[in-house]
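Note that one protein chain of the assembly has been removed; the remaining protein chains are unaltered in position.
In order of appearance the chains are A and B, and numbering begins at 1 in each one.
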Amino acid sequence: MTATATPLGTAAPLPLRGRQWPLAPFLYLAPMIVLLAVFTYWPLLHTIYLSFVQWNMNPDQPMRWVGAANYSGIFNSPLFDAAFRNTLIYIVASIPLKVLLPIPIAIFVWTLATRGQVYRALLFLPTLFSFTVVAVVFLWLLNPIGGHFVQVARLLGGQWPNVLTDPDLAIWTILLISTWKVIGFNTLLYVAGLASINRDYVEAMRLDGASDWSLVRHLLWPLLTPTTLFVLISTVIFAIQQVFTPIDIMTEGGPQNGTTNLFYMVYQYAFRTFNVGFGAAGTVIIFAFLLAITLIKMRTLDRHVQYQQ
Amino acid sequence: MTLGTPWRAVGHLVLVLLCLSMVVPLLVALGMAFKPPNEVYSLVPWPQAPTLDNFRRLFEQVPFHLYLWNSVATTALRVGGQIVIAVLCAYAFARWEFPGREWLFGAVLGAMMVPHTLTMIPIYMMIAELQWFDTWRALVIPNLAMPFAVFLLRQHFRSFPRELFDAAEMDGAGHWRALWLVVLPNLKPVLSALAIILFIDCWNEYFWPLLVTDAPESRTVQIGIREFLEADHNDFGGLMAGVTLASLPALAVFFVFQRKVMDTFVASGIK
Partner (left out) sequence: MKKIRSIISGLVLTLVAATAHAQTEIVFYHYQTGAPGKTLRAILDDFQKINPDVVVKDIYKHSEQITGEVQAALAARRPVDVTSVIGKNIVFFAGATPAVALNDPKNGDTRWLDAYLPNFLDAGRIEGKIYAIPHSYGTPQLYYNKDIFRKAGLDADKVPRTWDEVIAAATQIKQKTGMAGVAHLHASMGDYGTMVMVTNAGATYLNKAGTKAEFDTPQGVAVLQMWQDMAKSGIMPVANDQQWGAAFQAGQMGMYITSSAALRGFVASAQGKFDLGVAQYPLWKEQPRRVNNSGAAIMLHAPAGPRREASLKLLRHLSRQDVSNHWSRETGYMPLIRNPQADPAMAKYIAEFPLVRPSIAQMAETLPTATWPAEGTLEAQVHIKNMLDELWAAKRPASAIVPETVRKVNEALSVNLKK
């Protein structure tokens, strides 16, 4: 096999000096490949192994093989029930808020073209600030003694509810804050997805008498479906991983496990109570969960997209 | 494209409310950074008697200057490293055909699908074994591989004019020089956008530094905010001062390179 030059269309092969296997590309690839092998793929396998042992991170104590005991331990723990239920709530509630709601907003911004500049810049603002900063700011605003919301409620004669200390409300508080953080970014993603539309084409359809609604249905929505899928997947991952920061800063999983999710549960097992086996098993459970969601997506939504196009 | 007037009004109303909700909390925080302690509980967002005292107290309570430095140094190292490694990798995929190319490319992209959750425990154990706690190595090295960057770069390589390459080859330039003389100059916009995205991503990171740093001298600025939050029971003004300082670099970087980021967004479009 000879190496050919870049498939940028050029057909002329790179002249070789008698070597069959080119060395150069592998040298260029080496750092990335080595790093991925060491810090991504090997740990992935090692985690699976660790899910079958019991260890408390103490270098003087050995690891003990316990088979599936970690898995049954997790499934039977009350923490798991709360974590699993909350993870579902985070994901399912995020879909209308973070995936669907930005679409009409994005369509509107797109119709404004260059006049929407200010909106676009402001919508991007929360993305620039770290989630840490966002959590801390909202922690202050929501302070039950003297925070802004409490004071405004008192001025209006009402009582601000215990949004962070009521076990049933707290998760919605965190959901709304995380929506605040990403809705701007997701909107801009959709706007970018619409950017490739030729406006003349739109005018032509208009002249033919197409209504707003039919424009959306037949032109805009099909164009947006790939972006929608992308946003959907990143929202799911966000709901599992990134939401760790506000959970850790604002409620630490409480009250009464009202805001914990599978990831936070794994963190607590592995790094707070030093139960490596439980932590690894929880990680594998999360992985299986994500895999299941991806499969469902491929079965249902991808087919829908292909049909559309 | 035009919309009917009632829809337009509703649209504007919704957007104005939305943008206000984005801006108001941030303005309140900024205002509090300059408020003296007796105004902290006042509803008025801006200080009547602005003061820099909160910043002074912030630096007294915790070594915030160290946190800032740590963030700057580790972010610079990490983003620089990520870009270099990703460029080399994308170049290899775009320039040559070699046995196993598609397979390796799949492996690199596949790694993008592996979230940090799944690998953190063994990496933590590695850090313990190597005694990398509280060093820049723990913050930088495990995160140097960025498949997302490779993905983005390859998209742009695809749109390269082949004449550039032919010209370079005819001049007898080897692959290394071609990379420097031909490819990189044309990648500037993408690299800028990438640098910004990676910078913000690294600067704002919370979870990983939380795990692998311990001593005050080695913490980064986001963890530093948390330390300050827990350290002093009274100083919300100082807390907001820290929040303001921690957010300035990302804001600055963005405003300087704003055009490039927005353009890249539009250009690559997420397909």
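Following the convention adopted for this analysis, contacts are C-beta pairs under 8 Å (C-beta built on N, C-alpha and C of every residue); 3 or more make two chains touch, one makes a residue touch a chain.
Computed from a predicted model, the values in this text were never measured in an experiment.
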Residue among B:Gly80, B:Pro115 or B:Pro216 touching the omitted chain: B:Pro216
Chain not shown, touching residues in chain A: 56-59, 143-146, 154, 159, 162, 165-168, 254-258, 271-274
Residues of chain B in contact with the chain not shown: 37-38, 40-41, 61, 128, 131, 133, 214-216, 227, 230-234, 236
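Assume only the chains that are shown with their structure count from here on.
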Separation of chain A from chain B, taking each centre as the mean of its C-alpha atoms, in whole Å: 16
Chain A residues touching chain B - in the complex, by the definition given at the top: 1, 3-10, 12, 14, 21-22, 24-26, 28-29, 31-33, 35-36, 39-44, 46-47, 50, 57, 59, 105, 108-111, 118-133, 136-141, 146, 148, 151-152, 155, 180, 183-184, 188-189, 192-193, 195-196, 199, 202-203, 206, 212, 215, 226-227, 230, 237, 240-241, 244-245, 248-249, 263, 266, 270-271, 276, 279-280, 283, 286-287, 290
Of all residues in chain B, those that touch chain A in their complex: 1-4, 7, 11, 14-15, 18-19, 21-23, 25-26, 28-29, 32, 41, 43, 85-86, 88-89, 91-99, 101, 104, 107-108, 111, 114-126, 128, 141-145, 147, 150, 157-158, 160, 162, 165-166, 169, 175, 200, 203-207, 210-211, 222, 225-226, 229, 236, 239-240, 243, 246-247, 250-251, 254, 258, 262, 265-266, 269-271
